[in-house]
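The chains shown are only part of the set, and none of them has been moved.
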Amino acid sequence: MHYEINNGGESLQATLSEKITFSDHDIFREMISTMLNDQTAQQVIDLSAVDFIDSAGLGMLLLARDEISKTNKTLVLKAPQGQVKRMFDVARFDTMFTIEH
Amino acid sequence: MDTRVSGQPFATVADVQNFTGTPDVSDACILVVDDIELNRLLIQVHLIEEGFRQIHFAVDGADALDKIKRLHPDLVILDLLMPKVDGFEVLERLSDMSLPHSPAVIVQTALSEQDERVRVFEMGATDLVTKPITPVELKARTRLHLENRFLLHGLRSYHERLNRDLLLARQMQEGLLPTAHQLDIIEARYGVRLQHAYVSSDELGGDFWGVQEIDDDRLFFHITDFAGHGITAALNTFRLHSTLMQQDHSMKSPANYLAQLNKHLCRLLNPGQFATMLCGVIDIRQNSITYASAASTTPLLGQLSTGNIQCGDPSGVPLGVIEDAVYEDRSLPFLPGHMLFLYSDALTESPDKDGVALMDEGLQSLMTNALRSQDGRNGKVEFLDDLMAAFDARVPRPLPDDLTAVSFQRL
């Protein structure tokens, strides 16, 4: 997994790419703590360039949801594609996250 | 009350951290072998300067061999040319003795002949220093070889303990699964043959499955997978297993069962931890399966004769994330000749040698092949073995996650 964070003023966007798996735990946590330290109200994780996520990866997103829910910010998951979208469908992520297609 | 108890038998986090630092070697036992007293004294001075405290001496090869046997030194600094037994013979006898913890040997030599130096290494010396000895070199090499030995020794015993602990834990985890005897009973009573396969990616995993008799017609089953693997995932499987053992399995609705379990797990799991689960009831009178899923893998229902496959619906909120999650009861037919196949995501997501995973489509074509290749004579169907063999031929070990696969064949 790789990520890039851009602050667009109204929203902070983390753009992820490649795969989100068990071995990305550290880099994901690092990304989340950068997002938590930022005061922008809307925080977006753009998944359009992610081509694979495993169940550990879903767990990291749930962790992000949990951490951000403790603040007054909102979290949006943006544009899941292919296998990622199918995993979101199976795990009913639409009931837990705001997903922007 | 004077009761003495032996010390710490187990490795601690501090031990682990020690292995990644530099071990303290100042208490290492060093034997200096030289027939010239001045040389022994000089080496002693250097070693004391470097902080070593346990320095012993031998005045010739015979003395050296005797003291190696008695003192079990960690390191020997060995002169070659000595009266009676020389250094070469000491090296030779040392390799014959094959001690459990044979010392590192640094040979000190004035020989500058290539052949002699080669011979010294070939005879098992760990290293050599050229005479006249450069103190800094002697110290650096002494420290280096001792640190290596101490590190490896500590490491080995730490890993032995850890491995034993993990092996025991793994046996405990295998003990959570149904026994062959239980499966025989179920086959005889319900006409449902269960086969299962497990491949561990790791010492401990997050997968398990189970089956339980409800009444004359009905069987409860589940397949569960905690996200991640390793010790934490294993701890969660144990707590869920205990919970399941105490649940009432007579319920009509697998969806309600999942909703109940979900509430329980929401209280127990840490944020980011969750389980996927598919559970259901096989009813041999109704010829049906009622199931509910919490983000499990797609349940596959195959037909032995034709190889046709019907996909179930695995969607549902994972367990342990939101307290008021609701689940849905779904059904599949289950007639003689039907094969229900459940599996953990390692089956579809593990990469082959080109890094390509099977995914749902690939698994379905393996399953179709495996169903068609069964001739069904005498009901001896080796569906699961064939499917796993096809998987094994394609995907190299080790797997990135634990793999559990279970097949339910209606006879």
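Order as written gives the chain letters A and B; numbering starts at 1 within each chain.
Just so it is clear, a residue touches a chain if its C-beta (ideal position, glycine included) is under 8 Å from a C-beta of that chain, and two chains touch if they have at least 3 such contacts.
Remember, predicted model here, so these are calculated numbers, not experimental data.
Per chain label, the copy numbers in the complete structure file are A x2, B x2.
Just so it is clear, only the chains that are shown with their structure count from here on.
Subunit A meets subunit B in the complex at residues 21-22, 54-56, 58-60, 62-63, 66-67, 83, 89-92, 95-96.
On subunit B, the positions that touch subunit A within their shared complex are 225, 227-229, 271-274, 276, 295-296, 314-318, 321-322, 325, 345, 349, 359, 400-401.
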